[in-house]
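Note sheet for the following structure.
Removed from the display is one protein chain of the complex; every other protein chain stays in position.
Note that the chains are named A and B in the order they appear, and that numbering of residues resets to 1 at the start of each chain.
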Amino acid sequence: MFWEYRLVLLRGLAFNAYVFLAAAAVALSVGLIAALLRINRAWPFRWIGTLHVEVFRNAPDYIMVVWVHFVLPLLLGAAIGRRIEFHPFVSAVIALGFVYSGYFAETFRAGIQSIPLGHIEAGRSCGMSEFLILRRVVLPQVVRRMLPEAINQFVSLFKATTIVSLIAVPDLMYQVSMVIQQEMKPLPLYTSAALTYFAVIYVVAGLVRLLSERWRNRIYA
Amino acid sequence: MDAIPAIRVVDIRKSFGTLEVLRGVSFDVHRGNVVSMIGASGSGKSTLLRCINRLETPSAGEVYIDGEPMGAVEGRDRPLSEINRMRRDLGMVFQQFNLWPHMTVLGNVIEAPIRVLGMSRKAAAALGEECLARVYLSEKAREYPARLSGGQQQRVAIARALAMRPKAMLFDEPTSSLDPELTDEVLTVMRELAKAGTTMIVVTHEMGFARDVSHRVLFLHNGQIEEEGSPAQVFGNPKSDRCRQFLSKHLQ
Partner (left out) sequence: MGNWERLVWNQRGVLLQGLMVTVEVCLIAFVLAVLGGLALCLVRMYMRPLKPLAVLLTEFFRATPIFVQLMWVTYVWPEIFGWPNSFFTAGWVALGLQSSGYLAETFRAGIEAVPRGHREAGYSVGMSPVLVFGRIVLPQSLLTVAPSIVNQFTVIVKSSTLVSVITVQDLMFQALKLVNVWYEPIEILTATAGIYIGFIFLVSTAGKMLADMLRQRYGLAAA
């Protein structure tokens, strides 16, 4: 049964991957900006960063996806005086990207604050600019430090991509429910869907964790 | 002696809030000279060193590197980019080494020459190897800092500072966080730098080093220079009582 539909379902799984990759890119970049705002010396920036984190960390994925899909286009449309609609894929990426940017911001912040000030001062005393220090001294270390936590968040994000079927992004769950509507056989289909997600997440996450540990161990000997 | 000192410190003052840490410090360091700075904990030695390369901004006073003012030019504060340019001329070695753990030993040494001085990777690598040879660590070039002993790490930090070909080197208690048996290897390297004519300011509790190597010794107390002179003068016949007390505690 599952095998019959493997091509359709694989295409669905690919959509999970697309949403995941695009949302991860949004989450990482917005998260980094929010983290930098949160540790800024000027309080208005700190305040904006904190607000960002508290809103998105406490927001359920599903309501945000629905909100971005149905409300945001209306608000933007009113602002520019033209009717607009978001493609479901776009809504999914924006919503999940922003929700997870809240989590990544905290991870980034903890990572940045864990870098000893001396490493930064060593850079300054070599005449490096603040931006160069951020790029070459701070961020590479932050990435290594936050990796274990970030992998967990990537796993959560990937799992969250399954809800995009609810706004009709044709992902694996969407395809499965379509097939179920035709065939009326939820048992094999939902079971296989669960097993597929389980296998993909378990294997990929395990592999990534293993590799990242090797990489980190080289430095923190 | 030349007319323009390598480093001239003029009436530097620094306060943290209401705490006055430096109360007007002035001295010159001439080219090729070693100046040792001694003094009790909290007397302001680190703060003074950090004011010299502007890791701290002094509340008042000025530092001149080869006659060029560090803080202000034509009455206006230098932008950070210019301070960065001037900092290249001062190599700094910290008590805590502060090596970047995610780069190899050679990577640490050639990072700034490549990114700040714009050297080619090849030229920088050659320079890096040369600097590592001066601290006797050529064979560790490809290790990561975490695999080195404290003494080795500190020597890498010295090589990293040397690679910028600075006009002077600043050392802030470079051996204080090392086990006693590891201090000698670092002091040896520093002695050789001094012999090669490197201009240095060394904050240290190693009185033997200060006596043998330096041209001048400054004794700091409460944010001021309480005593200064040649090692023979300061160690042999200190004028100030406080300096005498300090020395009697630190010279076994």
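Keep in mind that, in the parts below, contacts are C-beta pairs under 8 Å (C-beta built on N, C-alpha and C of every residue); 3 or more make two chains touch, one makes a residue touch a chain.
These figures come from a predicted structure and were not determined experimentally.
K.L.:
What shown chains does the left-out chain touch?
P.N.:
Output: missing chain touches A.
K.L.:
Which one, A:Leu10, A:Ala25 or A:Ile63, makes contact with the chain that was left out?
P.N.:
In the complete complex, the chain left out is touched by residue A:Ile63.
K.L.:
Specify the residue from the set A:Ile39, A:Leu74 or A:Leu117 that touches the hidden chain.
P.N.:
Residue touching the chain left out of view: A:Leu74.
K.L.:
Taking the entire complex into account, which one of A:Trp47, A:Phe198 or A:Trp215 touches the absent chain?
P.N.:
A:Phe198
K.L.:
Write down which of A:Leu10, A:Ala25, A:Val55 or A:Leu117 is the residue touching the left-out chain.
P.N.:
Of the listed residues, the one touching the omitted chain is A:Val55.
K.L.:
Footprint of the hidden chain on subunit A, which residues?
P.N.:
Here the touching residues of subunit A are 54-55, 58-64, 66-67, 70-71, 74-75, 155, 158-163, 165-166, 173, 177, 180, 186-187, 190-191, 193-194, 197-198, 201-202, 205.
Assume only the chains that are shown with their structure count from here on.
K.L.:
Once you find the CA centre of subunit A and the CA centre of subunit B, what distance in Å lies between them?
P.N.:
Chain centroid spacing, subunit A to subunit B, equals 45 Å.
K.L.:
Using the touch definition from the top, list the residues of subunit B that touch subunit A in their complex.
P.N.:
Residues in contact with subunit A: 53, 55, 80-81, 84-88, 90-92, 94, 96, 98-102, 111-112, 115-116, 144, 146-147, 157, 160-161, 164, 170.
K.L.:
Which residues, counting only subunit A, touch subunit B once they are in their complex?
P.N.:
Subunit A reaches subunit B through residues 116, 118-119, 121-130, 132, 136-137, 140-141, 144, 218-221.
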